[in-house]
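As you look at this complex, bear in mind that one protein chain is not there, while each of the others sits in place.
Letters A, B, C and D mark the chains in the order given here, with residues in each chain numbered from 1 onward.
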Amino acid sequence: MPKPIRRLIGLLGLLTIVSMVTFGAMNFLGDPLFNILGPVAADVDNPESLKVIEEAKAQYHLDKSLPERWARWAWDFVRGDFGVQFSSSGQPPVSDLIKERLPRTLELMAVAQIIAVSLAIPWSVLAASRANRRTDKISTITAFAFVSIPSFAMAVILFYFFSVQWDLLPDTYTATDPFWGISHDHRLIQLILPGFTLGIGSAAAYQRLLRTDLITTLQQDFILMAKSKGVSKRRVLYSHALRPSLFSMITLLAINIGFMIGGSLVVEQFFRIPGIGSAVVEATLREDFPVVLAIVMIVSAGFMVFNYLADYLYTLIDPRVRNEDTSKPRKITSMGM
Amino acid sequence: MLHETDSANNILELSDYRVGFRTERGLAKAVDGVSLSLKRGSTLAIVGESGSGKTVLNRGIMGLLGANIIEGGSAKFQGEELVNTNRQKLWGTKMAMIFQDPMTSLNPVMKVGNQVSEPLRLHQGMSRKEARDRTVELFTLVGIPEPAKRFGEYPHQLSGGMRQRVMISIALAIEPDILIADEPTTSLDVTVQKYILDLLVDVQSKSNMSMVIITHDLGVARGRADEIMVMYGGRIMEKAPSETVFQEMKHPYTQALLSSIPRLNDPKHTRLTPIEGFPPDIVDGPQGCKFAARCKYAQDTCLTLAPEETTIDKHTYFCHFPVGTDAGSEALKSNEDKGFTAAGLRIKSKGEVV
Amino acid sequence: MAGSGNNHLRTEFDDVLLSVENLVVEFSSGRKNKVHAVSDVSFDIRKGETLGIVGESGCGKSTTAKAIVQLPKPTSGKVEYEGTDLTKLDKEGMRQKRPSIQMIYQDPISSLNPRRTVFNIVNEGTRVWSTEHSQQQETKVEEMIQAVGLDPNEARVRRPHEYSGGQCQRISVARALVLDPQVIICDEPVSSLDVSVQARILNMLQDMKDEYGLTLLFISHDLSVVKNVSDRVAVMYLGKICEIGDGDVIYDNPAHPYTRLLLAAIPDPDNKHSQNSDVLEGELPSPLNPPSGCRFRTRCPRATEKCEAEEPTFEQVGNSDHWVACHFPHIDNELDAPTSDEGQFIEGNTEDEILWPPAD
Amino acid sequence: MNEEQEINADEVTNDSQASEEETNISDSTQLEVSEFADKKTLGFGFWLATFWLVLISFLAVFSPILPFKDADKNYIAYEQKENPLTGKVQERPVQPPYAPSGEHWLGTDQDARDILSRTIEGARISLAVGALTALFGMIVGGTLGMIAGYFKGILDKIVGAIFLVVLSFPGLILAILIVALLDRSLLTISVTLGILGVAPIGRLARAQTLSFSEREFVMAAETLGAKKSRILIKELLPNVLIPMSTLAMLVIAVAIVGEGTLAFLGLSVQNSATWGKLILTGSGLSTLESSPWVAFVPMGFLFLTVASFNYLSDRIRDYFDVRDIFVTRD
Partner (left out) sequence: GGSDDDSSSSSDSSSASEATESSSESSASEAAEEAEETEEAPAEEEAEEEAEAPIVQDQEESVLEPVFGGTLRWGLEAEVDGINPTASALSAPGLTMMNAAFDTLAAYDVDGNTVPHLAESFSSSADCKTWSMKLRDGITFHDGTPLNTEAVSVNFLAQYGDPLVGLAVRPYYSADEPITIVDDLNMNFNLTDANCNWPSALTGQLGAIGSPTWIAAAQDDPTLDQQPVGTGPFIFESRVQDQVTRFVRNANYWGGDVYLDAVEFYPVTDGDIRTSLLLEGELDAQATTNVESIASLAENDSITQVLDDTGDESFLMLNSSKAPFDDIRARQAITHATPRDNYNTLINLDVTRKADQMFTPESPYYNPDIVQLSDRPDLAGPLVDAYCSDNPNNCTSGKINIEYQYSGPSVVGERIADLLSEGWADFFNVTVQVLPQDAHIQEAALGIYNSIGWRQFGAVDPGIDRVWLLCRAIGGISLNWPRYCDEDRDALILQADAAATTEEKIPLYQELSKMINEEYLYVFYHHTLWSLALRDGVENVCGAKTLEGVSLRCQVNGRSFFQSTFIAD
């Protein structure tokens, strides 16, 4: 079997395990019936309620065993049916919610990552080309500071300065504008702060990786070789050194993009962006398990897919990976949430 | 003199050339006053232990050492002073280098063909097609089989020997006036090593460029260089035409170096004669002769006074008590009698170190 | 060369300490592929003898060495030490044998635990083998550290990175010697050292060998070094031994085409083989898929169809301790060697030796 | 000099004399800038970060006996003032938060509580969460990872798969789930965050063990006849411990941030001032507008602490030349 397909199957297996764990945990953590029907579920003395309870049990297959329920859920999921929301009034399909909210998160993520990457690359090249000189030292300290500011603090800080103190950006964040609506300008303005909040931290993290890798690369003989061939400094930096140094950054980018669907949650909460992140908080608190499950699956799948894509990106960037005879890219241990 | 100022004929002229690194402990004098001249079309081999300053000397000349250095003395390339000038204009046109490890000195993410044709296109204004044709030509020249196919391959797809051939073709593409090969074969197996060295000598003689081969193996130099220069502690110890170094070496260091390596012609279990002690500190080095602390011939003068240059014919050396001379024999004998040298190194008769 | 057969094993001697028979080591690579790292290698070492193994990078030298100490256990074959087949021993049985066979590795830095003091490292063997901690052991460790030329007091506080490569190699030797081993396997012990340091380590090994009556298996890719230290030499190519025998004999009269090419490539200033005009064609075949018959045939100037079809076995060359696995060995050299153009280098012509080192 | 050397030479062998000399000489002979960079010193920043962490830990541990204001007391001030709705002048409380003053060095929050005291109170929780998390991650992750990395085979596959599942699970969502559905005690939160630390620490421990177990000194120990358990503890553990503890420092930083994030979502340790909660309390638009210190003081403490842990980890990694890169994200 070709390797990509094997990996794909591995990922699917992983996803299956994730779904089983989540599915099991959720049923263990709360009674789904209670979540569907609310207090009525406990009102077993009332024949009216009892009837409703029985109906709900049948409708949601709650009378079946856990594995069977998981199998049903998985089968539906595979066919794109994410089930219905457990809310006390009506059970709208989960997919409605996802359809409504996912694009907002993706939009935020895209803005944030574009900001992050377009800041990080020139920043790293500048720092690396002046390694250990003052420019580099200052930029290293800056990057350090930025990675040490958690996104919720970053949100408060940016908001305080740009919206409250200097009044440059709106101080009210409501995603009340129709998402793809006419007032798109307004929407973009509303994305500046959240985008930067997420983007700056990432940019700093990327900078730290890319700078280190660039410095390592710049010390290698092939850079001397390129110089001795008479290649200009700029060209050495951007076309000789940059590409082989992108490994770590791409790895992190993949991890970030994959996780940001969940990780943008604080920012969504702070800036009142009704995206997937705030949906999962609400759903968790409300014990709306089908929603949580769907989002967990989306985030995990996103994480895996982006990691998978990153691997392909590696092969574009570094032919050694294509033939798998390289020492692997440096190990990145990612710690976070 | 070691450096006849025959600018017309000499492509490279160093005089008291020095390179120091700024370090925490002070200035690391990696190259500490080297004077030499290299004739157009001739080959110089630089030999020495690890850390003797071979690489620094050559990268210094190339101007590839970065900002952290202090250069001194004079280095003239085709009559033009290099020290403390920007040598960027020479890169890719007049000078070329080949590095020790062909894996790390080729860009792993660029096709080898493009790496060869890059200088052609940048400096010789060739079109993509022309550059490609020329590259294939060069590949053929250095003996790369299926050159057109190799053009599109990446370094990791080639074996070590092939990579080194690619490196050589890059150097040839530049058509340099001088080619510096820094331990071009150390990481290769002996069988490949021989091929590459022979190839280098072959192309050099065909194209009439000058060449500097750096190696720590005297055997490599023999027969492949017009001149051999032995370095130690950033200084020249001895410099002479190839055969002279082997036949009539004057410097105890050269002698010690040769006798410390096992020789094929020795019967098995021949006891080796190691050089005792360790290379000098280049930051806070000895005052006199750099080798004095490890030298069997060392006398008190050696510890305090740096030896002057002695040039006889084409043979140059820096030693107070040269091997094979009366002074030398006497010095050795007195040390043997005492049982230790002026630097405190214990020796027993017959020159063997205890 | 791909030599098979065990003709060259010296069963006639009863002081054979270590004997390796038909050793095969294969690593699985990917799904079905196998790396044939070592294929059917046999040799023996007599007590007090030094066997040198030379060969190009990747020919299986280290793998052979590791297989002897069963790390990992070889795929098949016998490793007999003092009459016991090590491959048949269980874990504990092998553990009991371990102190007798010690190893010294190529990379002096990586073979020492960077987080332990040098004293501790040398002491590890005694710690492993004694239940209680006695003053006597400590003294022995100190003696050993002193014997390899280091200061035991410094060793108590210093860690490997505070020592130079040569010194680290000494530490390795001390560590190996503490357990009073019979056999020491040296896997390229001097390849990473500078020439001047190399001589010191080689001398020390020789001294230790004499002092402790050791038996050595010495691996190196440097033929001059191997020749210097070894009594017998085995030349390996692509997982097989192609020529084995007395060092001096082989160097004087290499019978195998590969050995000849190898010798010719040695950059020794007075290499008498360097005039050999044969060139080693092509690249080393992949051990994943080694050539049939003689493994060297793809690059051999003498190869014929026979070499492809049939694997040569070891045959004795002349009467000396000299065995070669080749269908078409250069035996004639031995018969009328002086007539060849290498005549000037023949033993007896000692012009070079007079000069090297120059007489005072 | 001559004389001295002679005496020396009599006592010690030539080599050990040489060894002395040699260790004086830096044995760096390669042409690599990094070899010469001052990486073997920890630097001023390191000590600064350490100082901060020691200080904040000291304050946190001893806050009950230090003369700080009561973190829970409402220090309400009163004044004669007009009721905005009824228009009557009466003795009315001055509306907190109060700006920094001699009384309250760093001001008060909306409930007129002393921010300095509360922030130090918050340090207790944050540091405890951090320490518990790292401890949990080190013990569980380290053990699993080392065993997997050393014994390899099926064990490794299983442990690796577990780590992968945990890693691909969105951590914050997991944390929210557990915390929302169980309780908001210090222990639950620490263990929850600790679970998130297990996989990265475990993977690191595994990778390190794997790479060190391929180093020749492990083989050397094996040829000495050391048992696996001994190798694991004596040879591998000391080597794995340093990278692991540098990662653990990051885990502490991440845990502190994680706690803050949970607090920001209203899910952190109850009944206690935690940094996240303090920041959240001060980050409402009107509070931020009128009294930014409420949010910014705890944020400063949080930042300094997180940055210190990050920096320490980074320095120590450099110092011990740990090649793995750690990345934090939130």
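The working rule: a residue touches a chain if its C-beta (ideal position, glycine included) is under 8 Å from a C-beta of that chain, and two chains touch if they have at least 3 such contacts.
Nothing here was measured: the structure is a model prediction, and the numbers come from that model.
Asker: Given the contact rule set out at the top, which of the displayed chains would the hidden chain touch in the full complex?
Answerer: In the entire complex, chains touched by the missing one are A, D.
Asker: Just name the one of A:130, A:243 or A:286 that touches the chain not displayed here.
Answerer: A:286
Asker: If the hidden chain were put back, which residues of subunit A would touch it?
Answerer: Output for subunit A: 34, 37-40, 42-46, 48-49, 52, 87-92, 100, 171-176, 178, 272, 274, 282, 285-287.
Asker: In the complete complex, which positions of subunit D touch the hidden chain?
Answerer: Considering the whole complex, subunit D reaches the absent chain at 72, 74, 76, 83-86, 88, 90, 92-93, 95-96, 110-112, 183-184, 265-267, 270-271, 277, 280-281, 284-287.
Heads up, the rule we're going with is that only the chains that are shown with their structure count from here on.
Asker: Counting only Cα atoms for the centres, state how far subunit A is from subunit C in Å.
Answerer: So the centroids are 55 Å from each other.
Asker: Find the geometric centre of each of subunit B and subunit C from their Cα atoms only, then give the gap between the two centres in Å, rounded to an integer.
Answerer: Going by mean C-alpha positions, subunit B sits 31 Å from subunit C.
Asker: If I count partner chains per residue in subunit C, which residues reach a count of at least 2?
Answerer: Within subunit C, the residues that touch at least two other chains are 164, 200.
Asker: Going by the touch rule set out above, which residues of subunit D reach two or more other chains?
Answerer: 14, 22, 33
Asker: For subunit A, which residues count as touching subunit D in their complex?
Answerer: Per the stated touch rule, the residues are 14-15, 17-18, 21-22, 25-26, 29-30, 131-132, 144-145, 147-153, 156-157, 159-160, 164, 171-172, 201-202, 205, 209, 212, 219, 248, 252, 255-256, 259, 261-263, 265-266, 269-270, 280-281, 284-285, 287, 292, 295-296, 299-300, 303-304, 330-337.
Asker: Which subunit C residues qualify as touching subunit D in the complex?
Answerer: 66, 69, 71, 95-96, 98-99, 101-103, 105-107, 110-116, 121, 124-125, 128-129, 146, 149-151, 154, 158, 162-165, 167, 170, 172, 175, 179, 200
Asker: Can you list the residues on subunit B that touch subunit A in the complex?
Answerer: It is residues 59, 62, 64, 88, 91-93, 95-97, 99-101, 104-110, 118-119, 122-123, 154, 156-157, 167, 170, 174 of subunit B that touch subunit A.
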